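For subunit A:
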Amino acid sequence: MTVPMISMRAVGKSFGAHQVLRGVDLDVLGSEVVCLIGPSGSGKSTLLRCVNFLESYDEGEVRIEGELIGYDIDKVGARRLMAQKRLREMRREIGMVFQHFNLWPHMTALENVSEPLVRVRGLKKAEASERAAAMLKRVGLAEKAHTHPQRLSGGQQQRVAIARALAMQPRVMLFDEPTSALDPELVGEVLEVMRALAADGMTMLIVTHEMGFAAHVANRIAFIDEGRIIDEGPPRHVFHQSKEPRVRQFLQTYHDRNAF
Partner candidate 1 sequence: MNWDILIRYAPALVGGFGVTIFCWLMGSAVGLAIGFAVALAAAVPSRALKAVLRVYVEVLRGTPFLMQLFILYSGGPAIGLRLSATTAGIVGLGLYSSAYYSEIFRAGFAAVPRGQIEAAMSVGMAPIDILARVRLPIALVAAAPPIINTLIVMSKETVVLSIITVPELMYQMQTMAAETFTAFDAIFAMAVFYWCLVEVVSRLGRRVEERATAFLASR
Partner candidate 2 sequence: MRLSVIFHSFGYLTQAAGVTIALSLAGIALGFVFGTLACVARFSGKPWLERLGGAYVSVFRGVPLLVLLLFVYYFLATVGLDVPALVAAIGGLSLSSGAYQAEILRGALNAVPRGQAEAATALGYTAFDCWRRILLPQALRISIPPLINEFILLIKASSLVSVVGIAEITRVSMNIASMTYRPLEAYLAGGLFYLAINLSLAGLGGLAERCAAGGAR
């Protein structure tokens, strides 16, 4: 039994008085694709951001390949914040793709991808550029290497963002509603890249509203509502066989239920 890539146990988080996550348990095994779905405000994005500690969780544990992230247990067994250096090292192995791409506008597509390789992985500029070019080719944007993000469509920008995360050769990729900010006709090209990634065996944890994609690509779906995972399982189970009323109510609003 191998150690899960991501392991979450009893994860809890509050923003002031408002409790956003309550006792979340979730595992993502190597090469698995897990999709997090649920209504807005359910805590899906917050949970995702706890995995690379962009959000700090208050209770429970998040482990990446068995190692606790964000916190250390000191000699007396108390918990304190992890050293920044180790946190950065762990973050290198986790790739993240954001809803609003977050590309850096003062750099070209190629520079966006090569910059972290130089700055964080310590590669020489030439090697970084080479790897970046190869990565852009992989997402189908080789000819846009010297274009600035402002001149790219949303779908192209998101693909560059995926290339940027991928170039770091992470062990796991996190996607925070990667297609929610895109025009409908641009969604397909991004999903295609993600599908190819999954086929290559990347471990992926995806927050999404794209039910069709989730149905066909995910190994498992987890449904979150009000900070709790109320159902989990293969797509077939969650989409068609769920006994939870909240899940059925939520899926009712997806007209293309019959499509998957």
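Criterion: contacts are C-beta pairs under 8 Å (C-beta built on N, C-alpha and C of every residue); 3 or more make two chains touch, one makes a residue touch a chain; residues count from 1.
On how the list was made: all candidates are chains of the complex that A comes from, given by their letters.
Small disclaimer: the values here were computed from a predicted structure and weren't measured.
All listed chains 1 or 2 share the complex with subunit A, though the touching one is 2.
Of all residues in subunit A, those touching candidate 2 in their complex are 52, 54, 84, 88-89, 91-92, 94-96, 98, 100-106, 115-116, 119-120, 150, 161, 164-165, 168.
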